[in-house]
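Omission of a single protein chain aside, the complex is shown with its protein chains in their original locations.
Labels for the chains are A and B, by order of writing; each one numbers its residues from 1.
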Amino acid sequence: MTAVDTSNEPSRWATLLGRVAGNKTFFVGFVLFIIVLIAAIFAPLLATYDPLAINFDDKLLPPSLTHFFGTDELGRDLYSRILYGARTSLMIGLMVTILAVLIGTPIGLIAGYAGGRFGFWLMRFTDVFIAFPPLLLPIAITAALGQGLYEAMIALSISAFPWYARIVYSESQRVSQSLYVKSAKASGFGHGRILFKHMLPNCWTPAITQASMDFGYTILAAASLSFIGIGAKEPDIEWGLMVATSRTKFLDFWWVAMMPGFAILITVFALNLLGDGVRDLLDPKGDGK
Amino acid sequence: MFTYVLKRLGTMVLILLGVLVMTFFISRVLPGSPVEMLLGSRPTAEAVARVTEEMGLDRPLPVQFVRYMGEVIQGDFGNSLMTKRPVLTEIGERFPATLELVLCSVLLVLIVGVPLGVFAALRQNGVIDVVARSISALGVAVPTFLIAMMLQLLFAGKLRWLPLQGRIDDLVLLDHEFPSVTGLYLVDSALAGQWVAFQSAAAHLAMPTLALSLSALALIVRITRTMMIEALSEEFVTTLRAYGLSSTRVNFRYVLKAAMIPLLTVVGMTFGYLLGTSVVAEFVFDWPGIGGFIVRAITTSDFPSVMAITMLLASAYLIITFFVDMLHFAVDPRLRP
Partner (left out) sequence: MRYPVMMTATMALAAATMALPASAQDRNVFTYAWSLDMEDWDPAHAAAAEPAVLYNIYEPLVWWDADTEGGYRPGLASDWSVDDSGLIWTFNLREGVTFHDGSPMNAEAVKSSFERSMASDSTGYTWMGVTEINAVDDLTVQIVTEAPTAVLVAVSGTVGSFVVAPSASAQGEDWFREGNAVGTGPYTLRQAKTGQQIVLDRYEDYWGGWENDGKEIDRAVFRIVTEASTRVQMLDGGEADMVEDLPRDQIARFEDSDEFDVYNLPTYQSVFWYMNHQKAPTDNLMVRQAIQHLWDRASVASGIYAGQSTPATSTVWSNYPGSGQFDLPAFDIAKAQELIDASGVSEDDLKLSVAYISSFEEWKNICVLFQSNASQVGIEVDCVPGDLGPLWDQAQSPDAFNMFGLIWWPDRMTLAGPMFLQYHSSEAMFNLGHYANTAYDAAVETAIGLEANDPEGSIAAFQQAQGILVDDAAAVWDQEIAAMVVLNSKWEGLTHNPAYNRWYSLRDIRLAD
């Protein structure tokens, strides 16, 4: 459609594919992620028990052939719960990221495009949300919204969006000075069209890079909120919550805490490797491999 | 330079104001009116009317905000609903505990993380590099609470080497009292020569510090390594080597110095990062700092405490960022605008 964003497209994709094959850590992350994804999508098929079914006869059983990961204090099957937990965690990661991108991108885009005082103040507004140490803002927001999975997701989105706004802002500042956007302005295109048709496609690569890097962190943060008792709550099936409720059993029944704990670890690990890979691919100039 | 500092200060004050607006906003959308929370059980209509007027809740929002700001500036954050004492007193008693934990973690992270990152960068794909990269990949993926629980299980549960939780053995404190000078137990007990108390404080500090450090360590190793690699690839390094300077000298004298400036930012970041994640570590280890306090405050709907701590930590975070920036420019005049 236009010279800037399509001319090098085919060659770029080819390079991408080439890099995917050559990047070992990305590959490991990719495989692990696919496993988590399969667990999440096919949870109802793979689960051997109803994840919510309470059965006191089977409580606190160690991992075995009947209960692959053992059972918790209510006799619920941990393997099945962890599969469903994958759904929750991936859903949180996805929703929070999408929400944050949806809020952050337009703000950054408009601020960069409008520039001047308006842009300056818009960015100072987003700076307020960055002025908190990590986890603290979501904690404060959940305090107001109340405990719950959706509340935690909203809180995490609100604290993540400024980063997208910032990234898109710096890109859009640059792009808005480009000849190409200037000429579009001169041709009398409307602001909306320039913003979304001309500028957005040129600004989104760093946003996607950031999103792919944030995904794992978001899941970790959500699990931490649930762990300290202000995120998910029963009957939600969430890994952080599962670890939290197992704290009293930890000494004697290690699997109740370790199984969901390692589920978080593996998922976040996979997503981080994947994120690094995406960054390397989309932004080869970025920091090291 | 001077105008830059002023400008930077101005922005900081602006953002602090923004934080204030935000906490004010959050406190007004809270379910349940503040009056009800203050009066507790079944208040009489007169009592509600009196408190509504006292708190100025019948006035327009902007007026309420100015009032709120005035109180905050005077350091009046109200009383904790949980302990019924002034929030500021509660925070004052707890902040040194958080500070001690975070400071120790920052130190550990820097002492271990920076050299590890440097060596990893010098021998890319060497043994150290692989270790460093594994730590950094796993470290950011391990939930702080998981590592904390694993440490507890190992050192307190199985080996019984370290106390499970708390900041000091309170019984030791009864017999070996020391005056509070800095509020940091390690420093205060050492100053007073109370070595038994010092040992107890150190033993209590070990696990929380370790648990808190791991993810920050992962970040630092990673960033140091990247910066070193970038610095190593700069032209002047090659030039210096060509002049025949020893490689150790080049690496530590020049390369690390070049990497030092971005590293300062990283130290600031670590500080801020740890202030945030300390909440989880304090929760697991029942550490009597403000992180554990804010969690309890939330679960007990102690709103004044939550807001005050949020304000305080945000301010601390901003101030740290400010100083790091200033230091940054002091070290490298070229960066001054």
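Brief remarks follow.
FYI, a contact is a pair of C-beta atoms (placed from the backbone, for glycine too) under 8 Å apart; a residue touches a chain by one contact, two chains touch by 3 or more.
This is a predicted model, so every value here is computed, not measured.
Here one chain is not drawn; of B:Leu88, B:Ala202 or B:Val267, the residue touching it is B:Ala202.
Across B:Phe155, B:Tyr185, B:Phe271 or B:Tyr317, the residue that sits in touch with the chain not pictured is B:Phe155. The residue from B:Gln64, B:Gln124, B:Thr265 or B:Ser301 that touches the chain not shown here is B:Ser301. One chain is missing from the display, and on chain A it is touched by residues 52-54, 56, 59-60, 73-75, 229, 233-235, 245, 247-253.
In the full complex, chain B contacts the hidden chain through residues 36, 40-42, 81-83, 108, 112-113, 115-116, 127-128, 131-132, 135, 152, 155-157, 159-165, 169-172, 174-175, 196, 199-200, 202-203, 205-207, 210, 213, 286, 288, 296, 299-302.
The rule is short, and it goes like this: only the chains that are shown with their structure count from here on.
Computed from the mean C-alpha positions, the centre of chain A lies at a distance of 24 Å from the centre of chain B. Against chain A, in their complex, chain B makes its touches with residues 11, 14-16, 18-19, 21-23, 26-27, 29-31, 137-138, 140-146, 149, 152-153, 157, 223, 225-226, 229-230, 272-277, 279-280, 283, 294-295, 297-299, 303, 306-307, 310, 313-314, 316-318.
The touching residues of chain A, when paired with chain B in their complex, are 25, 124-125, 127-129, 131-137, 139-144, 146, 216-217, 220, 223-224, 227-230, 240, 243-244, 247, 250-251, 254, 257, 261, 264-266, 268-269, 272-273, 287-288.
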